[in-house]
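With one protein chain removed, the remaining protein chains of the complex are shown where they sit.
And then subunit A:
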């Protein structure tokens, strides 16, 4: 169990981490989600006692990191920045770590095998590709066979094969009963791996919830309608007091609409429908709403979140650019249940 209490870190006038309190519970994968610059890496460095908190504290099973005996046997960590000596072989990089925590030397060969680097064990790590470097970092995290594992953006810069490998590795480690704390700026990545979710924005805690609850509470559900007689349909809906938004592709969306009632209304007025489907907003949209909400909250700190504001533009851009590929599946899976059967 890792406990953060009022953890705060200021760099000059910039508050990178702002009064953060949460617990990382054992035996599950906890996702640590936030846009770039939200303070995830800084939080993780403070957990490992690399950065000193401005105030607040971190306790690991009740103890400060500095008081742990042979810490590699409690916590293994993969940091975001490079953290190995490039002029040393992969084997020797791991060997010196093993020796400092009295880990038997055979573990070095074992973890190199686990991450698939046995063939390049004697090669200098300087020449490693991004993916190989990431694997070496993971090998060092696994070296002490620790109960807690922390990964800072482990999939960053990896090819699809590497991403797949890391995802499966984390699941396998969690299945063994270990505590996994993994950060990401990609909601889709978290949805695939995390059971529990901690969301931060601008260093502040925005959500501490199970993945399922997060999805339930944060995704907008709506009914989508398409009709060649859309003007007539708009009329009918307006007369029945139903608010409609029109999308760019000519479809109509009714927030929290009841699909049966909308279908019946159309039938009554003999309107042809080309589409009538229940939809759920994607997870990335929910996440963007939440982080955009944090910006809103900063501006007027007297009220609550209010109506969900438009997602911050810059953020959405970068997300969409990266959300191609495997990311899309999640959204599809989750909305499919409502979408069919009408």
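As a convention for this text, a contact is a pair of C-beta atoms (placed from the backbone, for glycine too) under 8 Å apart; a residue touches a chain by one contact, two chains touch by 3 or more; residues count from 1.
In this section, contacts and distances are computed from a predicted model.
Chemist: Suppose you had to identify the omitted chain by its UniProt name; would it be "Oligogalacturonide transport system ATP-binding protein", "ABC transporter permease", "Fatty acid desaturase family protein" or "Cytochrome c oxidase subunit 1"?
Modeler: "ABC transporter permease"
Chemist: Which residue, A:192, A:242 or A:286, contacts the hidden chain when the whole complex is considered?
Modeler: Answering carefully, the residue with contact to the hidden chain is A:192.
Chemist: So which of A:71, A:154, A:257 or A:278 would be touching the chain we can't see?
Modeler: Checking the options A:71, A:154, A:257 or A:278, the one contacting the hidden chain is A:71.
Chemist: With the full complex in mind, choose from A:96, A:130 or A:267 the residue touching the hidden chain.
Modeler: Reading the full complex, the residue touching the unseen chain is A:96.
Chemist: Of the listed residues A:7, A:84, A:115 or A:138, which contacts the missing chain in the full complex?
Modeler: Looking across A:7, A:84, A:115 or A:138, the contact with the absent chain belongs to A:84.
Chemist: Can you work out which residue in A:120, A:174 or A:187 touches the chain that's missing from view?
Modeler: If we include the chain that is not displayed, A:174 is the one touching it.
Chemist: Out of A:155, A:211, A:225 or A:292, point to the residue that touches the absent chain in the complete complex.
Modeler: A:211
Chemist: Can you name the residues of subunit A that touch the chain not displayed here?
Modeler: 1, 25-29, 45, 48-52, 65-66, 68-74, 77, 79, 81-89, 92-93, 95-97, 99-104, 107, 140, 144-147, 171, 174, 176-179, 192-196, 210-213
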